[in-house]
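Below: one structure, written as C-alpha coordinates.
All protein chains but one are shown in place.
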Amino acid sequence: MDNVLEVKNLTMNFGGIKALDRVSLEIKKNQIVALIGPNGAGKTTLFNCLTGIYTPNAGDIMVQPPQGKARRINGMKINHITELGLARTFQNIRLFGGMTVLENVMIGRHCRTRAGIAGAIFRPNSTRTEENDIVDQSYSILEYIGLTMYVNDLARNLPYGAQRRLEIARALACDPQILLLDEPAAGMNPQETGELEQLIVRLWRERHLSVLLIEHDMKLVMNLAQNIFVLDYGEEIARGTPQEITQNPAVIKAYLGVETNAEIN
Amino acid sequence: MNYFWDLFLGGITRGSIYALIALGYTMVYGILELINFAHGEIYMIGAFTALIVASVLTMHGLTGVAVLILATIVAVFYAAAYGFSVEKIAYKPLRQAPRLSPLISAIGMSIFLQNYVLLAQTSDFLPFPNLLQDVLLPEAISGWIAPSEFIIIFTAAVLMIGLTLILKFTKMGKAMRAVAQDREMAMLLGINVNRIISRTFIIGSALAAIGGVLIASHVGRINFYIGFGAGIKAFTAAVLGGIGSIPGAMLGGLVLGLTESFATGYISSDYENVFAFALLILILIFKPEGILGRSSQQKV
Partner (left out) sequence: MKLAEEFKKSFFVALWFMLLTFPIMVVQVNTIENVVIWRWHNIILSGLGSFLLSFCWQLFLRRKGHSTPAAQASASRLQHLMAEPRLYRPALIILALFALIFPFVFSHYQVNIMTTALIYVMLGLGLNIEVGLAGLLDLGYVAFYAVGAYSYALLNYHFGLGFWTALPVGALLAAFSGILVGFPVLRLRGDYLAIVTLAFAEIIRLVLENWNAFSFGPSGISNIPRPGFFGMALTPEQSAIYMYFLLIVLCLLTIFVIRRLQYSRIGRAWVALREDELACQAMGIDKTKAKLTAFALGATWAGMAGVLFAAKTTFINPASFTFLESAMILAIVVLGGMGSIPGVIIAALALILLPEYLRVFSDYRMILFGAALIMMMIFRPQGILADMRKKYEFHKMKDSRIN
(Lines give C-alpha, C1' and ligand atoms only; values in the text may rest on other atoms or scores of the structure.)
Protein backbone atom coordinates (compact mmCIF):
# COMPACT_ATOMS: atom_id res chain seq x y z
CA MET A 1 0.00 0.00 0.00
CA ASP A 2 1.57 3.28 -0.93
CA ASN A 3 -0.78 5.17 1.33
CA VAL A 4 0.49 5.56 4.87
CA LEU A 5 -3.06 6.00 6.10
CA GLU A 6 -6.32 4.80 4.60
CA VAL A 7 -9.74 5.49 6.03
CA LYS A 8 -12.68 3.60 4.56
CA ASN A 9 -16.36 4.28 5.23
CA LEU A 10 -15.73 5.53 8.74
CA THR A 11 -18.91 6.11 10.74
CA MET A 12 -19.21 7.55 14.22
CA ASN A 13 -22.48 8.14 16.07
CA PHE A 14 -23.10 10.06 19.26
CA GLY A 15 -26.50 9.04 20.45
CA GLY A 16 -28.61 10.10 17.49
CA ILE A 17 -26.04 12.36 15.86
CA LYS A 18 -24.01 10.97 12.98
CA ALA A 19 -20.80 12.91 13.52
CA LEU A 20 -19.11 10.95 10.73
CA ASP A 21 -20.97 9.21 7.97
CA ARG A 22 -19.00 6.81 5.76
CA VAL A 23 -15.99 9.05 5.43
CA SER A 24 -13.06 7.85 3.35
CA LEU A 25 -9.67 9.45 3.10
CA GLU A 26 -6.13 8.54 2.05
CA ILE A 27 -2.75 10.01 2.78
CA LYS A 28 0.33 9.12 0.79
CA LYS A 29 3.81 9.05 2.18
CA ASN A 30 5.29 12.51 2.57
CA GLN A 31 2.11 14.26 1.53
CA ILE A 32 0.38 17.22 3.11
CA VAL A 33 -3.36 16.71 3.22
CA ALA A 34 -5.87 19.20 4.54
CA LEU A 35 -9.22 18.44 6.10
CA ILE A 36 -11.63 21.35 5.99
CA GLY A 37 -15.27 21.97 6.64
CA PRO A 38 -17.56 24.29 8.57
CA ASN A 39 -17.79 24.21 12.38
CA GLY A 40 -19.20 20.96 13.69
CA ALA A 41 -18.51 19.13 10.43
CA GLY A 42 -16.81 16.27 12.26
CA LYS A 43 -13.15 17.07 11.62
CA THR A 44 -12.00 16.74 15.21
CA THR A 45 -14.14 13.66 15.60
CA LEU A 46 -12.26 12.09 12.69
CA PHE A 47 -8.96 12.87 14.43
CA ASN A 48 -10.27 11.32 17.63
CA CYS A 49 -11.19 8.16 15.74
CA LEU A 50 -7.81 8.03 14.03
CA THR A 51 -5.93 8.38 17.30
CA GLY A 52 -8.03 5.85 19.21
CA ILE A 53 -9.76 8.31 21.51
CA TYR A 54 -13.12 7.33 20.08
CA THR A 55 -13.85 3.88 18.75
CA PRO A 56 -15.70 4.31 15.47
CA ASN A 57 -18.99 2.49 14.96
CA ALA A 58 -18.11 1.23 11.52
CA GLY A 59 -15.45 1.41 8.87
CA ASP A 60 -11.73 0.71 8.68
CA ILE A 61 -8.65 2.70 9.53
CA MET A 62 -5.51 1.18 8.07
CA VAL A 63 -2.02 2.37 8.91
CA GLN A 64 1.12 1.38 7.05
CA PRO A 65 3.99 1.41 9.55
CA PRO A 66 7.52 2.03 8.15
CA GLN A 67 8.27 -1.66 8.49
CA GLY A 68 5.91 -4.60 8.32
CA LYS A 69 2.49 -4.81 6.86
CA ALA A 70 -0.50 -2.53 7.12
CA ARG A 71 -2.47 -2.64 10.38
CA ARG A 72 -6.12 -2.03 11.09
CA ILE A 73 -6.18 0.23 14.11
CA ASN A 74 -9.89 0.47 14.98
CA GLY A 75 -10.32 -0.04 18.69
CA MET A 76 -6.62 -0.11 19.40
CA LYS A 77 -5.41 1.56 22.56
CA ILE A 78 -4.43 5.20 22.13
CA ASN A 79 -0.80 4.68 23.07
CA HIS A 80 -0.37 1.78 20.65
CA ILE A 81 -1.58 3.95 17.81
CA THR A 82 0.97 6.57 18.78
CA GLU A 83 3.65 3.89 18.73
CA LEU A 84 2.58 2.98 15.19
CA GLY A 85 3.53 6.50 14.12
CA LEU A 86 0.48 8.76 14.45
CA ALA A 87 1.03 11.81 16.62
CA ARG A 88 -1.39 14.67 17.07
CA THR A 89 -1.99 18.11 18.48
CA PHE A 90 -5.23 19.22 20.09
CA GLN A 91 -7.59 21.94 18.98
CA ASN A 92 -8.02 23.15 22.56
CA ILE A 93 -4.41 23.03 23.69
CA ARG A 94 -3.72 20.16 26.06
CA LEU A 95 -0.17 20.63 27.29
CA PHE A 96 1.12 19.36 30.61
CA GLY A 97 0.80 22.79 32.20
CA GLY A 98 2.68 22.01 35.40
CA MET A 99 5.70 20.61 33.59
CA THR A 100 8.44 22.54 31.90
CA VAL A 101 8.61 23.01 28.15
CA LEU A 102 11.52 20.59 27.91
CA GLU A 103 9.70 17.99 30.00
CA ASN A 104 6.66 18.26 27.76
CA VAL A 105 8.81 17.29 24.83
CA MET A 106 10.60 14.60 26.85
CA ILE A 107 7.21 12.98 27.48
CA GLY A 108 6.94 12.54 23.73
CA ARG A 109 10.07 10.38 23.83
CA HIS A 110 8.39 8.01 26.30
CA CYS A 111 7.14 5.51 23.77
CA ARG A 112 10.52 5.33 22.05
CA THR A 113 12.48 4.59 25.23
CA ARG A 114 12.54 1.72 27.67
CA ALA A 115 13.83 2.44 31.20
CA GLY A 116 11.61 1.04 33.95
CA ILE A 117 11.40 1.35 37.70
CA ALA A 118 14.54 -0.62 38.43
CA GLY A 119 16.37 1.48 35.88
CA ALA A 120 15.15 4.65 37.51
CA ILE A 121 16.22 3.58 41.00
CA PHE A 122 19.58 1.95 40.28
CA ARG A 123 20.32 4.12 37.27
CA PRO A 124 22.68 1.78 35.38
CA ASN A 125 24.72 3.09 32.47
CA SER A 126 22.09 2.11 29.94
CA THR A 127 19.45 4.23 31.69
CA ARG A 128 21.88 7.10 32.08
CA THR A 129 22.64 7.14 28.36
CA GLU A 130 19.02 6.77 27.46
CA GLU A 131 18.08 9.68 29.73
CA ASN A 132 20.86 11.82 28.24
CA ASP A 133 19.62 11.00 24.78
CA ILE A 134 16.07 11.96 25.73
CA VAL A 135 17.27 15.34 26.95
CA ASP A 136 19.45 15.94 23.90
CA GLN A 137 16.85 14.90 21.40
CA SER A 138 14.16 16.92 23.12
CA TYR A 139 16.38 19.95 23.16
CA SER A 140 17.15 19.62 19.48
CA ILE A 141 13.46 19.40 18.71
CA LEU A 142 12.96 22.63 20.65
CA GLU A 143 15.77 24.17 18.61
CA TYR A 144 14.12 22.99 15.42
CA ILE A 145 10.80 24.51 16.45
CA GLY A 146 12.46 27.59 17.91
CA LEU A 147 11.38 27.35 21.52
CA THR A 148 14.72 27.11 23.28
CA MET A 149 14.25 30.41 25.08
CA TYR A 150 11.49 28.78 27.12
CA VAL A 151 13.25 25.47 27.93
CA ASN A 152 12.75 25.58 31.69
CA ASP A 153 9.53 27.58 31.84
CA LEU A 154 6.29 25.94 32.87
CA ALA A 155 4.22 25.17 29.79
CA ARG A 156 1.20 26.98 31.20
CA ASN A 157 3.11 30.27 31.39
CA LEU A 158 3.91 30.32 27.66
CA PRO A 159 2.31 32.76 25.24
CA TYR A 160 -0.49 31.28 23.20
CA GLY A 161 1.36 30.92 19.91
CA ALA A 162 4.30 29.27 21.66
CA GLN A 163 1.93 26.80 23.31
CA ARG A 164 0.61 25.78 19.91
CA ARG A 165 4.14 25.25 18.64
CA LEU A 166 5.04 23.31 21.78
CA GLU A 167 2.18 20.94 21.01
CA ILE A 168 3.81 20.30 17.64
CA ALA A 169 7.21 19.82 19.27
CA ARG A 170 5.76 17.33 21.70
CA ALA A 171 4.11 15.39 18.89
CA LEU A 172 7.35 15.38 16.90
CA ALA A 173 9.15 13.81 19.84
CA CYS A 174 7.04 10.69 19.34
CA ASP A 175 8.87 10.11 16.02
CA PRO A 176 5.66 10.05 14.02
CA GLN A 177 5.38 9.27 10.35
CA ILE A 178 2.03 11.03 10.18
CA LEU A 179 1.48 14.28 12.01
CA LEU A 180 -2.12 15.23 12.76
CA LEU A 181 -2.55 18.95 13.39
CA ASP A 182 -5.91 20.19 14.66
CA GLU A 183 -6.23 23.90 13.84
CA PRO A 184 -2.59 24.74 14.60
CA ALA A 185 -3.01 28.35 13.43
CA ALA A 186 -6.07 29.11 15.53
CA GLY A 187 -5.50 32.28 17.52
CA MET A 188 -2.21 33.07 15.82
CA ASN A 189 -1.40 36.45 14.28
CA PRO A 190 -0.42 36.62 10.58
CA GLN A 191 3.29 36.61 11.37
CA GLU A 192 3.00 33.54 13.59
CA THR A 193 0.89 31.85 10.95
CA GLY A 194 3.59 32.55 8.39
CA GLU A 195 6.19 30.95 10.62
CA LEU A 196 3.91 27.97 11.17
CA GLU A 197 3.57 27.56 7.42
CA GLN A 198 7.32 27.50 7.02
CA LEU A 199 7.64 25.02 9.85
CA ILE A 200 5.18 22.61 8.24
CA VAL A 201 6.97 22.91 4.93
CA ARG A 202 10.26 22.12 6.64
CA LEU A 203 8.76 19.08 8.38
CA TRP A 204 7.52 17.86 5.05
CA ARG A 205 10.72 18.59 3.16
CA GLU A 206 13.41 17.79 5.73
CA ARG A 207 11.76 15.13 7.88
CA HIS A 208 9.65 13.60 5.10
CA LEU A 209 6.56 13.55 7.29
CA SER A 210 3.02 13.09 6.11
CA VAL A 211 0.78 15.77 7.52
CA LEU A 212 -2.97 15.79 8.02
CA LEU A 213 -4.04 19.33 8.72
CA ILE A 214 -7.36 20.65 10.00
CA GLU A 215 -7.49 24.37 9.47
CA HIS A 216 -9.97 27.18 8.98
CA ASP A 217 -7.34 29.56 7.62
CA MET A 218 -7.88 28.98 3.89
CA LYS A 219 -4.77 30.80 2.81
CA LEU A 220 -2.67 28.43 4.86
CA VAL A 221 -4.56 25.42 3.55
CA MET A 222 -4.24 26.48 -0.06
CA ASN A 223 -0.51 27.21 0.31
CA LEU A 224 0.30 23.92 1.99
CA ALA A 225 -2.06 21.17 0.98
CA GLN A 226 -1.42 18.90 -1.95
CA ASN A 227 -4.77 17.28 -1.46
CA ILE A 228 -7.89 18.52 0.32
CA PHE A 229 -10.86 16.66 1.80
CA VAL A 230 -14.01 18.59 2.66
CA LEU A 231 -16.46 17.45 5.32
CA ASP A 232 -19.90 18.81 5.99
CA TYR A 233 -22.35 17.38 8.52
CA GLY A 234 -20.15 14.31 8.86
CA GLU A 235 -20.14 13.55 5.15
CA GLU A 236 -17.37 13.96 2.66
CA ILE A 237 -18.64 16.46 0.12
CA ALA A 238 -15.53 16.94 -1.97
CA ARG A 239 -11.92 15.99 -2.45
CA GLY A 240 -9.16 17.18 -4.73
CA THR A 241 -6.34 19.60 -5.31
CA PRO A 242 -6.67 23.16 -4.00
CA GLN A 243 -7.68 24.39 -7.47
CA GLU A 244 -10.40 21.79 -7.79
CA ILE A 245 -11.71 22.52 -4.31
CA THR A 246 -11.96 26.28 -4.84
CA GLN A 247 -14.09 25.70 -7.89
CA ASN A 248 -16.27 22.98 -6.41
CA PRO A 249 -19.87 24.21 -6.16
CA ALA A 250 -20.72 21.90 -3.27
CA VAL A 251 -17.88 23.36 -1.21
CA ILE A 252 -18.87 26.90 -2.00
CA LYS A 253 -22.40 26.09 -0.98
CA ALA A 254 -21.30 24.53 2.30
CA TYR A 255 -19.22 27.57 3.11
CA LEU A 256 -21.81 30.10 1.93
CA GLY A 257 -22.43 32.66 4.58
CA VAL A 258 -19.30 31.63 6.40
CA GLU A 259 -16.70 34.36 6.30
CA THR A 260 -14.06 32.06 4.84
CA ASN A 261 -16.18 32.10 1.72
CA ALA A 262 -14.38 35.23 0.61
CA GLU A 263 -11.01 33.59 0.99
CA ILE A 264 -11.97 30.62 -1.10
CA ASN A 265 -12.83 32.65 -4.14
CA MET B 1 -42.72 -15.57 54.80
CA ASN B 2 -43.23 -13.20 57.67
CA TYR B 3 -39.49 -12.82 58.11
CA PHE B 4 -39.19 -12.14 54.43
CA TRP B 5 -41.89 -9.49 54.61
CA ASP B 6 -40.16 -7.82 57.55
CA LEU B 7 -36.88 -7.75 55.69
CA PHE B 8 -38.60 -6.42 52.63
CA LEU B 9 -40.25 -3.57 54.52
CA GLY B 10 -37.03 -2.87 56.38
CA GLY B 11 -35.21 -2.71 53.05
CA ILE B 12 -37.72 -0.34 51.50
CA THR B 13 -37.58 1.86 54.59
CA ARG B 14 -33.80 2.09 54.55
CA GLY B 15 -33.87 2.46 50.81
CA SER B 16 -36.24 5.44 51.00
CA ILE B 17 -33.84 7.20 53.33
CA TYR B 18 -30.85 6.39 51.14
CA ALA B 19 -32.81 7.71 48.19
CA LEU B 20 -33.60 10.97 49.97
CA ILE B 21 -29.92 11.55 50.73
CA ALA B 22 -28.83 10.25 47.33
CA LEU B 23 -30.90 12.94 45.62
CA GLY B 24 -28.56 15.55 47.06
CA TYR B 25 -25.49 13.77 45.71
CA THR B 26 -27.01 13.24 42.33
CA MET B 27 -28.29 16.79 41.87
CA VAL B 28 -24.96 18.31 42.86
CA TYR B 29 -23.06 15.87 40.70
CA GLY B 30 -25.34 16.61 37.80
CA ILE B 31 -24.52 20.29 37.99
CA LEU B 32 -20.98 20.54 39.32
CA GLU B 33 -19.57 17.05 38.58
CA LEU B 34 -18.49 17.05 42.20
CA ILE B 35 -18.94 14.36 44.82
CA ASN B 36 -20.19 16.49 47.68
CA PHE B 37 -18.37 14.58 50.35
CA ALA B 38 -19.85 16.78 53.07
CA HIS B 39 -23.41 15.86 52.16
CA GLY B 40 -23.53 13.07 54.75
CA GLU B 41 -22.55 15.63 57.38
CA ILE B 42 -25.44 17.86 56.39
CA TYR B 43 -27.74 14.95 57.05
CA MET B 44 -26.06 14.42 60.44
CA ILE B 45 -26.43 18.10 61.32
CA GLY B 46 -30.09 17.93 60.36
CA ALA B 47 -30.60 15.01 62.72
CA PHE B 48 -28.71 16.77 65.53
CA THR B 49 -30.69 19.97 65.14
CA ALA B 50 -33.91 17.99 65.27
CA LEU B 51 -32.74 16.22 68.40
CA ILE B 52 -31.90 19.51 70.09
CA VAL B 53 -35.16 21.17 69.12
CA ALA B 54 -37.23 18.14 70.09
CA SER B 55 -35.52 17.88 73.47
CA VAL B 56 -35.98 21.55 74.26
CA LEU B 57 -39.63 21.44 73.24
CA THR B 58 -40.32 18.26 75.20
CA MET B 59 -38.78 19.80 78.29
CA HIS B 60 -41.10 22.72 77.89
CA GLY B 61 -44.02 20.37 77.98
CA LEU B 62 -44.85 20.09 74.31
CA THR B 63 -45.75 16.61 73.05
CA GLY B 64 -47.09 14.76 70.08
CA VAL B 65 -46.98 15.51 66.41
CA ALA B 66 -46.29 19.21 67.05
CA VAL B 67 -42.78 18.31 68.23
CA LEU B 68 -42.15 16.23 65.14
CA ILE B 69 -43.29 18.98 62.83
CA LEU B 70 -41.46 21.82 64.56
CA ALA B 71 -38.25 19.81 64.90
CA THR B 72 -38.41 18.87 61.22
CA ILE B 73 -38.96 22.44 60.11
CA VAL B 74 -36.03 23.78 62.11
CA ALA B 75 -33.84 20.88 61.00
CA VAL B 76 -34.69 21.51 57.36
CA PHE B 77 -33.95 25.20 57.71
CA TYR B 78 -30.60 24.59 59.35
CA ALA B 79 -29.52 21.82 57.01
CA ALA B 80 -30.37 24.03 54.04
CA ALA B 81 -28.43 26.91 55.60
CA TYR B 82 -25.40 24.69 56.19
CA GLY B 83 -25.60 23.26 52.69
CA PHE B 84 -25.79 26.75 51.24
CA SER B 85 -22.83 27.95 53.32
CA VAL B 86 -20.73 24.89 52.57
CA GLU B 87 -21.09 25.52 48.88
CA LYS B 88 -20.20 29.19 49.20
CA ILE B 89 -17.14 28.50 51.35
CA ALA B 90 -15.65 25.31 50.07
CA TYR B 91 -16.75 24.87 46.47
CA LYS B 92 -17.56 28.21 44.89
CA PRO B 93 -13.99 29.55 45.00
CA LEU B 94 -12.87 26.37 43.24
CA ARG B 95 -15.08 26.46 40.14
CA GLN B 96 -12.10 26.88 37.81
CA ALA B 97 -9.69 24.67 39.77
CA PRO B 98 -8.52 21.22 38.67
CA ARG B 99 -11.05 18.47 39.29
CA LEU B 100 -9.48 17.02 42.40
CA SER B 101 -9.31 20.35 44.25
CA PRO B 102 -13.02 20.68 45.11
CA LEU B 103 -13.09 16.99 46.03
CA ILE B 104 -10.26 17.45 48.52
CA SER B 105 -11.96 20.58 49.80
CA ALA B 106 -15.15 18.55 50.23
CA ILE B 107 -13.29 15.91 52.23
CA GLY B 108 -11.88 18.71 54.39
CA MET B 109 -15.37 20.10 54.90
CA SER B 110 -16.67 16.69 55.89
CA ILE B 111 -13.93 16.22 58.50
CA PHE B 112 -14.46 19.77 59.70
CA LEU B 113 -18.21 19.42 60.22
CA GLN B 114 -17.88 16.05 61.93
CA ASN B 115 -15.42 17.40 64.42
CA TYR B 116 -17.34 20.62 64.84
CA VAL B 117 -20.32 18.64 66.09
CA LEU B 118 -18.05 16.35 68.09
CA LEU B 119 -16.44 19.29 69.89
CA ALA B 120 -19.55 21.40 70.35
CA GLN B 121 -21.75 18.48 71.37
CA THR B 122 -20.46 15.07 72.32
CA SER B 123 -18.80 11.97 70.94
CA ASP B 124 -21.34 9.68 72.65
CA PHE B 125 -24.43 8.26 71.07
CA LEU B 126 -27.47 10.30 72.07
CA PRO B 127 -30.90 8.70 72.34
CA PHE B 128 -33.25 10.16 69.79
CA PRO B 129 -36.91 10.39 70.82
CA ASN B 130 -39.23 8.29 68.69
CA LEU B 131 -41.23 11.13 67.24
CA LEU B 132 -42.90 8.96 64.64
CA GLN B 133 -44.64 6.89 67.30
CA ASP B 134 -47.01 9.72 68.10
CA VAL B 135 -48.47 9.76 64.64
CA LEU B 136 -51.70 7.80 64.71
CA LEU B 137 -52.47 5.65 61.73
CA PRO B 138 -55.70 3.91 60.77
CA GLU B 139 -55.71 0.28 61.80
CA ALA B 140 -55.97 -0.91 58.22
CA ILE B 141 -52.40 0.27 57.72
CA SER B 142 -50.82 -0.30 61.10
CA GLY B 143 -51.89 -3.92 60.92
CA TRP B 144 -49.32 -4.86 58.33
CA ILE B 145 -46.59 -2.24 58.68
CA ALA B 146 -44.98 -0.47 61.60
CA PRO B 147 -46.11 3.17 61.79
CA SER B 148 -42.61 4.59 61.58
CA GLU B 149 -41.82 2.50 58.52
CA PHE B 150 -45.02 3.60 56.87
CA ILE B 151 -44.35 7.27 57.58
CA ILE B 152 -40.82 7.05 56.24
CA ILE B 153 -41.84 5.35 53.02
CA PHE B 154 -44.83 7.62 52.55
CA THR B 155 -42.91 10.85 53.23
CA ALA B 156 -40.05 9.83 50.98
CA ALA B 157 -42.45 8.98 48.18
CA VAL B 158 -44.28 12.29 48.49
CA LEU B 159 -41.02 14.26 48.54
CA MET B 160 -39.66 12.47 45.53
CA ILE B 161 -42.79 12.98 43.52
CA GLY B 162 -42.77 16.63 44.55
CA LEU B 163 -39.17 17.06 43.48
CA THR B 164 -39.83 15.40 40.16
CA LEU B 165 -42.74 17.74 39.53
CA ILE B 166 -40.70 20.79 40.51
CA LEU B 167 -37.90 19.82 38.17
CA LYS B 168 -40.29 19.09 35.37
CA PHE B 169 -42.67 21.97 35.48
CA THR B 170 -41.36 24.99 37.38
CA LYS B 171 -39.13 27.60 35.85
CA MET B 172 -36.48 26.91 38.47
CA GLY B 173 -36.59 23.21 37.71
CA LYS B 174 -36.11 23.85 34.03
CA ALA B 175 -33.21 26.17 34.74
CA MET B 176 -31.64 23.50 36.92
CA ARG B 177 -31.86 20.93 34.21
CA ALA B 178 -30.44 23.40 31.71
CA VAL B 179 -27.45 24.11 33.95
CA ALA B 180 -26.89 20.40 34.47
CA GLN B 181 -26.85 19.82 30.75
CA ASP B 182 -24.51 22.63 29.72
CA ARG B 183 -23.40 25.20 32.24
CA GLU B 184 -21.76 27.58 29.76
CA MET B 185 -24.70 27.56 27.44
CA ALA B 186 -27.12 28.14 30.31
CA MET B 187 -25.05 31.12 31.39
CA LEU B 188 -25.15 32.54 27.88
CA LEU B 189 -28.90 32.19 27.89
CA GLY B 190 -29.07 34.44 30.92
CA ILE B 191 -29.58 31.88 33.66
CA ASN B 192 -27.97 32.91 36.93
CA VAL B 193 -25.85 29.81 37.33
CA ASN B 194 -24.57 30.61 40.81
CA ARG B 195 -28.09 31.01 42.11
CA ILE B 196 -29.14 27.72 40.56
CA ILE B 197 -26.19 25.97 42.16
CA SER B 198 -27.07 27.46 45.55
CA ARG B 199 -30.65 26.31 45.20
CA THR B 200 -29.53 22.83 44.27
CA PHE B 201 -27.52 22.66 47.47
CA ILE B 202 -30.44 24.01 49.48
CA ILE B 203 -32.93 21.49 48.10
CA GLY B 204 -30.51 18.58 48.45
CA SER B 205 -29.68 19.54 52.02
CA ALA B 206 -33.33 19.94 52.99
CA LEU B 207 -34.13 16.47 51.68
CA ALA B 208 -31.16 15.03 53.55
CA ALA B 209 -32.36 16.69 56.76
CA ILE B 210 -35.80 15.15 56.42
CA GLY B 211 -34.12 11.81 55.85
CA GLY B 212 -32.04 12.46 58.96
CA VAL B 213 -35.00 13.21 61.20
CA LEU B 214 -36.94 10.21 59.92
CA ILE B 215 -34.19 7.66 60.28
CA ALA B 216 -32.97 9.05 63.61
CA SER B 217 -36.38 8.64 65.19
CA HIS B 218 -36.72 5.23 63.58
CA VAL B 219 -33.34 3.95 64.80
CA GLY B 220 -33.45 5.89 68.06
CA ARG B 221 -29.90 7.15 68.44
CA ILE B 222 -27.39 9.41 66.70
CA ASN B 223 -23.82 10.58 67.01
CA PHE B 224 -21.48 12.83 65.07
CA TYR B 225 -20.27 9.98 62.87
CA ILE B 226 -23.58 8.79 61.37
CA GLY B 227 -23.10 11.02 58.33
CA PHE B 228 -20.04 9.14 57.14
CA GLY B 229 -21.67 5.74 56.69
CA ALA B 230 -24.97 7.12 55.49
CA GLY B 231 -23.12 9.41 53.10
CA ILE B 232 -21.19 6.62 51.43
CA LYS B 233 -24.26 4.46 51.21
CA ALA B 234 -26.35 7.22 49.72
CA PHE B 235 -23.57 7.90 47.26
CA THR B 236 -23.59 4.21 46.41
CA ALA B 237 -27.31 4.50 45.79
CA ALA B 238 -26.75 7.47 43.51
CA VAL B 239 -24.07 5.65 41.51
CA LEU B 240 -26.13 2.48 41.43
CA GLY B 241 -29.05 4.25 39.83
CA GLY B 242 -26.85 6.35 37.56
CA ILE B 243 -25.33 9.49 38.97
CA GLY B 244 -26.95 12.66 37.74
CA SER B 245 -30.28 10.92 37.30
CA ILE B 246 -33.07 11.73 39.77
CA PRO B 247 -35.17 8.59 39.21
CA GLY B 248 -31.88 6.71 39.27
CA ALA B 249 -31.18 7.93 42.80
CA MET B 250 -34.57 6.73 43.96
CA LEU B 251 -34.21 3.36 42.30
CA GLY B 252 -30.62 3.01 43.51
CA GLY B 253 -31.68 3.78 47.06
CA LEU B 254 -34.34 1.08 47.03
CA VAL B 255 -32.07 -1.50 45.43
CA LEU B 256 -29.36 -0.79 47.97
CA GLY B 257 -31.77 -0.84 50.89
CA LEU B 258 -33.24 -4.17 49.84
CA THR B 259 -29.83 -5.70 49.14
CA GLU B 260 -28.60 -4.67 52.56
CA SER B 261 -31.71 -5.80 54.33
CA PHE B 262 -31.76 -9.25 52.77
CA ALA B 263 -28.02 -9.75 52.95
CA THR B 264 -27.91 -8.93 56.64
CA GLY B 265 -31.07 -10.93 57.26
CA TYR B 266 -30.05 -14.08 55.44
CA ILE B 267 -26.24 -14.00 55.46
CA SER B 268 -24.68 -12.12 58.35
CA SER B 269 -25.36 -8.87 60.12
CA ASP B 270 -21.67 -8.37 60.97
CA TYR B 271 -20.95 -7.45 57.41
CA GLU B 272 -23.77 -4.96 56.87
CA ASN B 273 -21.53 -2.22 55.48
CA VAL B 274 -19.39 -4.64 53.54
CA PHE B 275 -22.36 -5.52 51.35
CA ALA B 276 -23.03 -1.90 50.50
CA PHE B 277 -19.39 -1.11 49.75
CA ALA B 278 -18.95 -4.26 47.71
CA LEU B 279 -22.02 -3.35 45.69
CA LEU B 280 -20.54 0.10 45.05
CA ILE B 281 -17.27 -1.37 43.83
CA LEU B 282 -18.96 -3.92 41.61
CA ILE B 283 -21.18 -1.29 40.04
CA LEU B 284 -18.33 1.08 39.37
CA ILE B 285 -16.27 -1.66 37.82
CA PHE B 286 -18.91 -3.31 35.70
CA LYS B 287 -21.46 -0.62 34.99
CA PRO B 288 -20.07 2.76 36.02
CA GLU B 289 -22.94 4.60 34.33
CA GLY B 290 -25.43 2.89 36.68
CA ILE B 291 -28.81 1.34 36.04
CA LEU B 292 -30.55 4.36 34.55
CA GLY B 293 -27.54 6.48 33.59
CA ARG B 294 -26.44 6.89 30.04
CA SER B 295 -22.83 6.26 29.09
CA SER B 296 -21.32 9.23 27.36
CA GLN B 297 -18.13 9.88 25.48
CA GLN B 298 -15.92 12.49 27.04
CA LYS B 299 -15.74 15.37 24.58
CA VAL B 300 -12.25 16.14 23.41
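As written, the chains take the letters A and B, and residue 1 is the first residue of each chain.
Here is the rule we go by: a residue touches a chain if its C-beta (ideal position, glycine included) is under 8 Å from a C-beta of that chain, and two chains touch if they have at least 3 such contacts.
Predicted model, so just to flag it, every value in this text is computed and none were measured.
Between the chain not shown and the residues A:Gly37, A:Pro56 or A:Gly108, the one that touches is A:Gly108. Between the chain not shown and the residues B:Gly64, B:Pro93 or B:Gly162, the one that touches is B:Pro93.
When the missing chain is restored to the complex, the residue among A:Asn9, A:Ser126, A:Asn157 or A:Gln243 that touches it is A:Asn157.
Within the set B:Thr49, B:Ser217 or B:Ser245, the residue that contacts the chain not displayed is B:Thr49. By the touch rule set out above, chain B reaches the unshown chain at residues 33-35, 45, 48-49, 51-53, 55-56, 59, 74, 78, 81-82, 85, 89-90, 93-94, 97-105, 107-122, 126-127, 228, 232, 235-236, 239, 270-271, 273-274, 277-278, 280-281, 284-285, 288, 298, 300. By the touch definition given at the top, chain A reaches the unshown chain through residues 51, 53, 77-79, 82-83, 87-88, 90, 94-100, 102-103, 106-108, 110-113, 115-117, 119-121, 123, 127-128, 130-132, 134-136, 139-140, 143, 148, 151-152, 154, 157, 170-171, 173-174.
Everything that follows uses one rule, which is that only the chains that are shown with their structure count from here on.
For the pair chain A and chain B, the distance between C-alpha centroids works out to 47 Å.
Listed in rising order, the residues of chain A touching chain B in the complex are 14, 44, 48, 53-54, 90.
Only residues 297, 300 of chain B touch chain A when the two sit together in their complex.
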